[in-house]
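For this view, one protein chain was removed and the others were kept in their places.
Each chain gets a letter, A and B, in the order it is written, and its residues are counted from 1.
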Amino acid sequence: MTIAPLEKTMPVGKTRLSHATLFWGGFCVVMALLIVAPLVLPVFWAKFLTEILIWGLLAMSSDLLIGYTGMISFGHSAFFGLGMYGAAGALLHTSPPNLWLAILAGLAGAAGAALFVAYFSTRLRDIYFAITTLIFSQIFYVIIFTWTSVTGGENGLIFTRPHFAIPYLFDIRFTPPVMHWFVVALVAGSYLLLRRITRSPFGMVLQSIRENEARTRAIGYPVQQYKIVSVMLSGVFAGLAGALYAIQNEFAAPDFVFFVTSGDTVIFNVLGGIGTLVGPIVGAGFFQLLRELLSRIFGDQFPYLIPLGMVFILMVIFLPQGLLGFARRWLNK
Amino acid sequence: MNAAAANPNLLVQVEGLHTYYGKSHILDGVSLEVAPGEVVGLLGRNGVGKSTTLKSIMGLVQPTQGEVLLEGKSITGLPPHHLARLGIGYVPEDRRIFRLLTVMENLRTGLDRNGVTAERRAALLDKAFSYFPRLAERRAQAGGTLSGGEQQMLAIARAMMLEPKIILLDEPTEGLMPSMVSQIRKIIDVLHQEGVAILLVEQNVPLTLEASQRVYIMEKGCVRHHCAASDIKVDDPVIKQYLGV
Partner (left out) sequence: MADFFQNIPFDLLLIQTVNGIVTGLILALVASGLTLIFGIMDVVNFAHGELFMMGAYLGVVVLATTGNFWLALVVATLLIAILGGALQILTLKPLIGRDPLNTILATFGISLILQNFALWEFGPVSRKIEEPIGAYFTLFYLQYPWYRIVIAALAVAIIGGFWLFLKYSKFGVWIRATTQDRVMAQAMGIPVPWVYTGVFAIGAAMAGASGVLFGPLGSINHTMGLDWVLKAFIVVVVGGMGNLGGSIAAAIFISLLEAYASIWVSPAQAVIVSFVVLILTLLFRPTGLFVATPK
């Protein structure tokens, strides 16, 4: 990597905080707030926050593709869904239900789906990639919806939450706060991991593909392979979100494998700011808050997606970098 | 730029044009003018900004500074399709005829304007085919099947269909056989006789000096020399200085 200018690490004259200090400082502040949340917020909002984090994780996984590799995916509902059903399957078929197995099963399911989707859709460029991911995710939807014997079809699967247990260490139940902290830990961990990935040589190649695919290929990188790995990584984190969602809500339903979930994911990304990793989480929060607000003011039946859709379009036109777009460079330094 | 410089008696005025391609400062304060019906030559080596000047006039490239005036009114920043309708015809360096459209359809793109009666259309077509009999023969053929010279004819004929006040001709004789070159020469004369002004960018110095009333010579993005075409000969030291190898 390039040598950082001296100013960045050494205070010169008036104290100038280094980028690292500011970043980790900010990170700690946010983490502190998230950890304290279930203790100070009313139950509804605490659970709301937990769900925002899970959706945020899903959106963040998608950002790896959209923001860093330059590929819009409309197929994340499949990865999320398979994460959900994978976890559900593990919880229903192992006794006693094991948390870690559930997560692993979810990740495996999502990874499998991602590999399948990636293999076919990465053959096509940009727009056609987006469409084929959509189509493939619908394939998964149809399969899940109609294979009633395995997936419960229309009705989905219901199960109970496993215990939060590490053998020989501890075994506690997942009360809402514990669930929340578990989610916070996993989402924060995922963020740090994804951040590490995007700043690694691998991540640099991805960004190079985003900037100029032809040139990256000309230099000699096996672009399609990188794309496939990128899709798989993205899928795995999406699957984690799905697994968490299943564990938190104790059900798996085909609705979540439907296109709407993919659409929502893209919305969160655009609203929050692509290429920032954190932005999509903010985008998810913004979306859910706006939705909650609209339904409280105008009632449950209000088609909140109409004004939200308009906000979305306006953002695409006037603020394409999203809410956190201004911080994009800073967050990626 | 001061508005006092605007002269409605001049057809085209270019004042202090600065244009960039990315970071490249291609046009560094270009100024020139074309009177109605005049043939004006624009000479210079490759890369000095001759084509860019034409493109800037035609609105295909936006200048960062400076003005382009048509009959005294500012047209800087107007979209190309507007300029075409105001009477500026453009014949680009690589001809750029519509390869998948027939010769007839290519001409139609210039004919299908508001306020052109069917008779006018027919008359214009007749004119095109009489000036360019080869095109008449090939009228139903796709543009892409024509030879280089024929494509050049088509490009010029197409611009003529706009009934322009001025045609911006970018290196029309490039890559053509001598017989074609003399045909181009004749067309320029004919257009001049009809009162159509021409801003001619060319590498062919003798042809330019013969065909034009005035010439500008450009170097490194601005006009370095300007005189009547009759005042200068092919072997003039000025020519050697700015165009010599």
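Structural remarks
Just so it is clear, a residue touches a chain if its C-beta (ideal position, glycine included) is under 8 Å from a C-beta of that chain, and two chains touch if they have at least 3 such contacts.
If you're wondering where the values come from, they're calculated on a predicted model, not measured in any experiment.
Of the options B:18, B:45 or B:96, the residue whose C-beta touches the omitted chain is B:96. Contact with the undisplayed chain is limited, among B:32, B:48 or B:84, to B:84. Here one chain is not drawn; of A:131, A:197 or A:331, the residue touching it is A:131.
Although one chain is not displayed, its contacts with chain A can still be listed: residues 70, 72, 120, 123-124, 126-128, 130-132, 134-136, 138-139, 142-143, 145-146, 259, 263, 266, 270, 303, 305-306, 308-310, 312-313, 316-317, 320. The missing chain lies against chain B, touching residues 58, 60, 79-81, 84-85, 90, 92, 96-101, 105, 108-110, 112-113, 158, 162.
As a convention for this text, only the chains that are shown with their structure count from here on.
Taking each chain's centre as the average of its CA atoms, chain A and chain B sit 56 Å apart.
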